[in-house]
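Each remark here refers to the structure printed beneath this line.
One protein chain is absent from this view; the other protein chains keep their places.
Residue numbering begins at 1 within each chain, and the chains themselves are lettered A, B and C in the order written.
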């Protein structure tokens, strides 16, 4: 087990990396390298692979283990790498964690197990059991829309006592909840509280959040880093200006097509249009058809004009 | 139908008033007057009666109509009065609205009908049908946890075209949603966007929201007005300081007891402890038992020390 | 309070009556009389007005009270009349109940209050409070899709101890739940357990259920009575034959159009096509457009051929 740092090193913009794929079973390695260099050049403070945005649960384990190794190797210590080990089977979470440790990753991220419905006491038991067995520090990952359970503020507080649990990524979108957790944890500022949805990153950082695990930073890393810095500096005018661009991305890139998967399809499609990587999506998701892709391209070009 | 104002008069802190009751069938009139004077003295920008915090759906219609008249009479034009007309039967919503108009209220607020599950097109049809028949301008009221439907950003945009629909109160707590609506409506700033949960009021005002319909303003109106003003002025240090007090209220007053009703029980109990009004709650809710009330009192006294 | 009967008089087919309307504010009285005579002639064992199928929550209170009086007067003791008093305000439930008692109705039906989310202990408190104040015996009404709460088997058992609570109508469609309640209540067979969805009436009666509160009995009362009798008699071949017709009605009449309201729109439209009453629906619902109505007519004619 690692020692918990006095002041967390985890702050800022940590993109939840999409996973560039050639097909169901094969990484787009060239795309992966290009994407990694692109976001690091943009100034991000770390990378998070194998999250929801990375289609983690759709990938074979061979591919997940391979992605961990390839990413850590190519990053080569330039920024910390966080690795998603979310799984319904703790044995598989631990195997992924060991690969991550061997490859040089810095920390792990795990959402609650997402098949059985658990109560909060069962959730506490689960996370303590898991954290006891992980070779790297762990971020909790709140994702109620996908896991069917909210990690309640009292549960976060209880789990924060574990030496190996160092923070929370909240993707609920519910800042009333997030602010309650922030308040609950006010005595332990080294416990890092990140939000997922980029639409709320600026305001949570203004009020004490640690940063954003924002999908859009795959495309425009510098924009999100600049927005984070503006928020840290309390520069409200700059925050408003850059936040408006993020909202433009949210409306123009993530809201095409039907179904809950429009965010992922739009993001991966845009990265392809930006020349960074392939836009193949692993089953059960599928990339956009031509009509939506054309609309996406048109929106993306408009947004690019405003950003550069 | 009224003419839609170029610049909305609706901004700031508009407390969702609790309904002081002597028993199931009778208003605590003295308490009501005291409460009204208390919040107006605190500088609030309007009052909202017959919302969720006002236990509207638990009150008989005779009592609801009576409350509208008494409130408007006692307010006597000092601030605008907004009246909740949320109902599953449009005929009853219209009757409440007519009483509100006759009594001198300024605007109406309606959540979606909450028994049948509607689709978004049915929701649009419903609101247009209702707004056509209302004698005062209407705020939409998004309350998905209670009504089982979210008023989607596109639906808000579509409904905002109606001359008699002038704003939205969002009580979802989801600021990712709220920011999407703000962005969608950026061309029509006279359409007022309020949030319900006080835990997120400051940050939404910082980024363009119109204000808060915050329960805590029943107790400490000046605190919420000061926080609103700090946010409007972009005074981040003051925002952080006052927001921390609001979070203390949220943790100490609203989170006792089990079940979703802890917010309401805590708020009404605290108003009783502050000497403002009775704490009787209409069925199906019930006030706290002694143990929780003692805890509430202890927390309240701590908070009072920090506020004054 | 009434005395609880040793052997319940409530068994068989009790149609949840649609409410014939001329417009938002006016009963279609001629249609109402025709519909009442039609179902009584078909042999039903009782009538249930002001349920979900009766659009109760969409009707003004004046209209609800009027409907109770008109129905009881026209039924004139031929069969028992059950009256829905489901409301978020207990004061209004009690007023409806008093009108029902004065008009000669036999029993009341109430779903949980459907705005606030309650826990099971709060639900027990609510029903005991209500049943204490009702002048007629009460059926619980389980309708989780609309009320956001399931009346758990233990809660049913607890509430069945109240002298004024005599049965349950379960509209969940979940017969695993229904069978658990049946088993829980096996020592008190006088507590009547009805199901709502006609698709499961036959099988629940085969295994001990009291009968069905089935919408289709508005159209074809004799079919449902015959199916009930076949099930009571354990005549499996006849059950299968008649159940297949009910499933044909379910598929052909209730499944047109989009949204959860297709059942109600189909049923009311079919009654209009059968020449029984007007098909006006109260806001927020609306009757079918021409295309769906044509399809409905075609399906209805096919079904009629098979029934007669």
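In the analysis below, a contact is a pair of C-beta atoms (placed from the backbone, for glycine too) under 8 Å apart; a residue touches a chain by one contact, two chains touch by 3 or more.
As the structure is a prediction and not an experimental result, all values here were calculated from the model.
Participant: Using the contact definition given at the top, list the shown chains touched by the missing chain.
Facilitator: By the stated touch criterion, the chain not on view contacts A, C.
Participant: Of A:41, A:102 or A:125, which residue touches the hidden chain?
Facilitator: Missing-chain contact among the listed residues: A:125.
Participant: Of the residues A:138, A:282 or A:303, I need the one that contacts the missing chain.
Facilitator: A:282
Participant: Among C:199, C:226 or C:279, which one is in touch with the chain left out?
Facilitator: From the options C:199, C:226 or C:279, the contact with the absent chain belongs to C:199.
Participant: For review purposes, identify every residue of subunit C that touches the missing chain, sorted by number.
Facilitator: Interface residues of subunit C facing the absent chain: 172-177, 179-180, 182-184, 186, 197, 199-200, 202-204, 206-208, 234, 236-237, 239-240, 243-244, 247-248, 250-251.
Participant: On subunit A, what residues meet the omitted chain?
Facilitator: 24-25, 52, 57-61, 63, 88-92, 95, 113-119, 122-123, 125-126, 129-130, 145-146, 148, 258-261, 282-286
Quick note on the criterion: only the chains that are shown with their structure count from here on.
Participant: Would you kindly state whether over half or under half of the residue numbers at the subunit A/subunit B interface are used by both copies, giving same or different?
Facilitator: Interface between subunit A and subunit B is built from largely the same residues.
Participant: When you check subunit A against every other chain, which residues touch at least two of them?
Facilitator: None at all.
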